[in-house]
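Pasting in a structure now, in structure tokens, and then I'll have a few things to ask.
What you see is the complex with one protein chain gone and the rest in place.
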Amino acid sequence: MTATLRPAGASAPAGRRRARRRPPAVLAVPATLAAALALLPLGYLAVRALENGPGYAWDVLAAERTVELLARSLGLTATVVTLCLLLGVSLAWLTVRTALPAPRLWTVLATLPLAVPSYVAAFAWVSALPGLAGFTGATLALTLACFPYVYLPTAAALRRVDPAQEEAARSLGLGAWRVFARITLPQLRPAAAGGGLLVALYVLSDFGAVSIMRYETFTRAIHTSYRASFDRTPAAVLSCLLVVLTVLLVVGENRSRGRAGHARTGSGTARPPLRLGLGRWTAPALAWCTAVAAAAVAFPLATLGYWIAVGNSATWEPGRLWDAVQNTVTVAGLGALATVLLALPVGVIAARYRGRTARLLEQAAYAGHALPGITVALALVFFSVRYAYPLYQQLPLLVVAYVVLFLPLAVSATRSAVLQAPPVLEDAARSLGRRPLQVLREVTVPLAAPGVAAGAALTFVVIMKELPATLLLRPTGMDTLATRLWAETTVSAYAAAAPYAAALILVAAVPAYLLGRHRS
Amino acid sequence: MKSEPARRARLRTLAAVAAAAVVLPAAAACGSDNGDGGKDGKGEKNNSLVVYSGRDEALVAPLLKDLEKETGLKVEVRYGDTAELAAQILEEGDRTKAGLFFAQDGGALGALSKEGVLDKLPQKSLDKVDAKYRGGKDDWVGVSGRSRVVIYNTDKVAEKDLPKSVHELTDAKWKGKVGYAPTNASFHAFVTAMRVSEGEKKTRDWLTAFKANSPKVYEKNGAVRDGVDAGEASLGLINHYYWFEKRKEVGEDKLNSKLHFLPGSDPGALVNVAGVGVLKGGQSEAGRKAVDFLLGKDAQTYFAKETSEYPLVAGVTSPVEGLPALNTLGGPDIDLSELDSLEKTLELLKDVGMV
């Protein structure tokens, strides 16, 4: 009510705070650096796309085939995003807001699919049901691998919804379902849309699952172009188109975000959210959760177990496996650390500042996210061989590749974590004599720490599963679980590959499990 | 058992841990000379070799260990996809870390040869292998050979009904029954062979008719084989050794498929090679040593046994049971170095909408 009395230009205090336009140098400089890193592949793509003249690039772009690929990729993306929203939101609502038995168990089970690489899931499915290959199979594998991206932020947002609002709606005569549709769901929109964006970018950049499912998409065409013709121009042109798509998606999501995400006021809800009794719906709800968990987690694991059990090429090499585990943890740990450190300033700026600079910085971080790993890797080969030769095929460069590939995951986690920390606390610290950087270190970061840590855990898991960039940029002779898995499956020794896949899932399950716990 | 490269890599990993967090941001922009630059790549003296291998680790690693033992070379290997490694070498340009490129197929070697990054090989080495199986510019040589074959499901196709040529596969009786891997390099090599031996026009017509016959698309040869074996497809276009590999894994009695070697000069009977090329630069002498080792009798026999591929050096015969002799195979009468005209093949495949 008081808001209606405000002059039109003034918004809530949080909004005013965001009205500050220019971030201080301590944030802007590292954020610009992070954005510049993320934009590096674009420079490479421009060089390669145009090296045979703009005419050739245009021919590739204008080909009928390109349009068809675009339609196929977009179709797959739209379908997977829709299904992920359905799965993610329904599971979030069931685990957070209903009296579903064992909600903690289901929370963890809904997060664990993050640990299953989409190529492993696809492999498991297509080997059990070859008929799935194609659009159906690609949709299935990608949906089951990606829905936690929607589940996690949606569940967190559901926990923050003030139960008083829902009670008010109930008292105004709305049934439970209509309250969900008209009060709860709209408040979940920013969280779900952010998750949906990550899913969309994942689907656009995925190569493993679509390739195993034999569904021709953009990324697959990019790979084919490298593989079959040694011609880097078509690959670069198609990659540029992918970047354009990404920017459109990010801008679209930004628009839909609006100001709704920033309206959090007060000191938070005092009461835990209401849990709705499911009554006779308990059994169907449990069946739904079980089905999703079985398809996304149990099935791939069981398939791996089967391969280990039946294959006769199973040559256990525990020493090698252990080496790969150590290397994987090392690169994923360093990658996650570096990604989060560089994402921090971008995330803080995105949360706290308005204006063109802030928007551009955040969007730049996303620019390369839909590019297939091979493109990013070749871009880094291109630049490091020319300008940073001593680092070439050394660990730091691999870490840089991970930063470029996965910056958005950490940025979005940081951004929402910082949004949770009331800006008034930062004002208080300033008035008590702290400079902006000190405020960041002493107040903002400690307050956002759990959310940032969650972002780090997510990045860690995703890096563990990354393959194409790791293959090209790893130090010669270093093996991770993902590269071992690749090496074994290329000789189609499923049984020998299975232990690596299983180890990958088990190691990734630890941070995934923590992610599930953190939000509960 | 910890392999030496793995241990060294781990040590380097640990050393880089501290550096990574600190120098990361600066690293991308400017390369500071930390004294490591001269250690790898071109600065290295004779006794060290970096191999970029597009061939599988399980296959190559034991062999390279023997190479180290025999020649005293210190060998490091990067494993990867053949074409991706070729792309990597092309991006690296003259600063490549690779001394030897071990490629799955002649096409990738041809592409590098065309860019002029490969060194000429000594005639002595080249002479060991039939001129059919080496590069036209004498800068790469085949190490092992594989034949394109038709795999068929024994429940679905009787031996007498098998096609005599790939040209029969456009017949309506095979509609929807043929499996192939259109993005696979071996398939591209086969199409290139057809282009070279039978002409552009005829190839385009065949591809168009073949595609119109609704063949089943697979990602790779292994998947085609499994598809045929499972009865998803009745026939499949693959390389011969995929079937032998599966036989080794599950045993012949569990297979529902057999191989059919096409007779005569049919492009569907193309024999392609995996081969090696030596990169120009400081490691070329070490690279030549490795080439000679790979063309030696032990290495040739090893390949034949492990991969069921054909040994290419005269006088070495394959120990694999059921494999027709190399000199009995058909295949188009072409120069393998012409298989590097992949771009035209790809354009053709794009035109007919296959890739």
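Note that the chains are named A and B in the order they appear, and that numbering of residues resets to 1 at the start of each chain.
The criterion applied here is as follows: a residue touches a chain if its C-beta (ideal position, glycine included) is under 8 Å from a C-beta of that chain, and two chains touch if they have at least 3 such contacts.
The definition used in the following text is that contacts and distances are computed from a predicted model.
Comparing "ATP synthase subunit b", "ABC-type quaternary amine transporter", "Peptidase M16" or "Circularly permuted type 2 ATP-grasp protein" against the UniProt entry of the hidden chain yields the protein name "ABC-type quaternary amine transporter".
Though it is not drawn, the left-out chain touches A in the full complex. Among the residues A:Val443, A:Ala469 or A:Ala503, only A:Val443 touches the chain that is left out of the figure. Although one chain is not drawn, the whole complex shows that of A:Leu100, A:Ala364, A:Ala413 or A:Ala429 it is A:Ala429 that touches it. Annotation for chain A: contacts to the undisplayed chain at residues 2-3, 5-10, 13, 16-17, 19-20, 266-267, 422, 424-425, 427-435, 443, 446-447.
As a working rule, only the chains that are shown with their structure count from here on.
Mean C-alpha positions place chain A and chain B at a centre distance of 35 Å. Those residues of chain A lying in contact with chain B across their complex are 30, 33, 37, 40, 63, 65, 130-131, 211-212, 214, 220-221, 223-232, 311-313, 317, 319-320, 323, 326-327, 330-331, 334, 337-338, 341-342, 374, 378, 381-385, 387-397, 399-400, 403, 468, 471-472, 475-479, 483, 487-488, 490-493, 496. Taken in their complex, chain B has these residues touching chain A: 1-3, 5-6, 8-10, 12-14, 16-17, 19-21, 23-25, 27-34, 36-37, 40, 50, 56-59, 76-81, 83-84, 86-88, 90-93, 95, 97, 107-108, 111, 183, 185, 188, 217-219, 222-223, 226-227, 230, 232, 245-246, 249-250, 342-343, 345-346, 349-350, 353, 355.
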